[in-house]
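For this view, one protein chain was removed and the others were kept in their places.
Labels run A and B following the written order; every chain starts at residue 1.
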Amino acid sequence: MSAADEVANEARPVEATPKRAMTLGIGASLVMLALLIIGPMFVKNFIVFQLTMLLIYALAVLALNILTGGSGQFSLGQSAFYAVGAYTSAILIEHFGVNYALTLPVAGIICFAFGYLFGQPALRLSGIYLALATFALAVAMPQLLKLGVFEHWTGGVQGLVVTKPDAPFGLPISQDRWLYYFTLVVAIGIYIASVNLLKSRSGRAFMAIRDNEIAASAMGVDVALYKTLAFGISAGITGVAGGLGAIAVQFVAPDSYTITLAIALFLGMVVGGVGWLPGSIVGSAFIIFVPNIAEEVSKGLSGAVFGVLLFLVIFLVPHGARQVAMVAQGMLGKLRKG
Amino acid sequence: MTAMLNIKDLRAYYGQVQALHGLEFGLNEGSLTTLLGANGAGKTTTLRAICNMVRSTGSIEFDGASLSGRSTESIVRLGIAHVPQGRGTFTTMTVEENLQLGAITRKDKAGVTSDIERMYDHFPVLKERHTQQAGTLSGGEQQMLAVARALMLRPRLMLLDEPSFGLAPLIVRDLFKILGKINREDKVTILVVEQNAQLALELADKAYVIETGRIVMSGSAAEIAGNEDIRKSYLGY
Partner (left out) sequence: MELFINQVLAGIATGAIYACMALAVVMIYQAIDHLNFAQGEMAMFSTFIAWQLMQWGVPYWWAFLLTLVFSFAGGIAIERLLFKPLAKAPVLTNVAGFIALFAIVNSVAGLTWDFTIKQFPTPFGSSPFLGSQLISTHQAGMIGVTLGLLILLYLFFQFTRIGLAMRAAAALPESARLVGINTSWMIALGWGMAAAIGAIAGILIAPVVFLEPNMMGGVLIYGFAAAVLGGLSSPLGAVVGGFLVGVFENLVGTYIPGVGNELKLPIALALIITVLVLKPAGLFGRPIVKRV
């Protein structure tokens, strides 16, 4: 009795999301897809670039969502995986002349391995401790990238410039548009794979761990394996996003991948709705556009606006965009009946 | 005579699940009442509802004043001590600190000191271990500590949730003897929830039987104990 008594009622790391609620219906998916395909045809190159970043960050948020919403583990260290992916792509392109498209799977695999390895010690941590450990990783990463030992490859503090790819086969579209569609294809591929992953046996194992780790292990789920696997997969996807980011921005430098990026991705997940994969793009839009708009209103104000909006989300729609979508769906349903 | 505690149409809910379905009963001042019933009948929920630790509707009156809308701690401050299931011992604190916590709402320092001494008279084993961490006590000793802690409030009403749980029969007898003494000598009204019906009926003067959230039987303890049908169908002995 004595030992068990000491345990305070621990708060859940994340609220459970039922499996079906993690994805989008077919109709809504098609509308979204059409928007993503047609939209960029009519806007300026700079906006196309921003939309590319929107997709890239959405991928990174999605990756975090698989980790947190899927398996219930925190991470404030996604920027580290993003950085490793970005540097992998940049180094392969610039030092080895590898085709940019081929660098992405390499970035993914390297980050998967990195995440899987980091997941090993992280196994023993949960909740706030895991948040702290990953936070530490995110803070340490830029310093590690600056190390003199790697300078020949990483370019040290200066970073590396990455060449922007041209559209292949002489297609008559700008580099920005080409990169957008390239990113879109990768993003859709990863999204579909993620949805299927969560529907699979592994996905069920993730969710069992998220909802009750001890019960999951009692049911025969290899908790250690699946937790590290979740870390690996999440890191792998983040790495691909990082690689795409390096190509889109045409530049990598240690200070582009600070803890601020990790926090932004975390907030993107909260705003999009934890465990709701389509929300990743909403969250991504939040972290890309809100600071820009706030900065235009008044310099230095963006932090405050960001914070206030975040509190509003937490208080009014604690389930983020998922909640908004569900309310909207409910209203639509009523309209149809009425 | 009006009852000290009066419960009418009490309904309690855990999320969407209703656990009590219009419970009604009363406790007279100075009585020692037992609430009997099987696992899941709603005994613990009833006690938790009295202290507003579960969402409930209906009326609960203590000394004619309604308890609804009051916080748990303010209900306790009215003089209702609750010994929860699992005892709620502050395991990392010393025995003496546990007793002081029981009296944390009281302002009379001298009274608290003398009451701690009184508790050591009731439960000599607590005196022996007063500087020990409460988590190192045995189950029976922790139950005594929980009762002593509740008494430190100088309660007018004491609610006990399965005090016999997990204890050896001999220790349970000791404990129940002490409860009877407290009821008679200190004039503390007691409501004890029990699965161990036989023992509880020996101790109590009045008994209620609860099933799926409703009172299905009430009477003097002797009546209930004497009725073989009730014993067989509800109390299982």
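Criterion: a contact is a pair of C-beta atoms (placed from the backbone, for glycine too) under 8 Å apart; a residue touches a chain by one contact, two chains touch by 3 or more.
The shown structure was predicted, so the numbers you read here are calculated from the model rather than taken from an experiment.
Residue in contact with the omitted chain (choice from B:42, B:102 or B:163): B:102.
Touching the chain that is not shown, out of B:43, B:149 or B:206: B:149 (per the contact rule at the top). Within the full complex, the residue among B:6, B:72 or B:132 touching the omitted chain is B:72. Where chain A meets the chain that is not shown, the touching residues are 3-15, 68, 74, 76, 121, 124-125, 127-129, 131-133, 136-137, 139-140, 143-144, 146-147, 214-215, 263, 266-267, 270, 274, 298, 300-308, 310-311, 314-315, 318.
Seen across the whole complex, the unshown chain contacts chain B at 51, 53, 71-74, 76-77, 81-82, 84, 88-93, 97, 100-102, 104-105, 149, 153.
Quick note on the criterion: only the chains that are shown with their structure count from here on.
Chain A and chain B have CA centres that are 52 Å apart.
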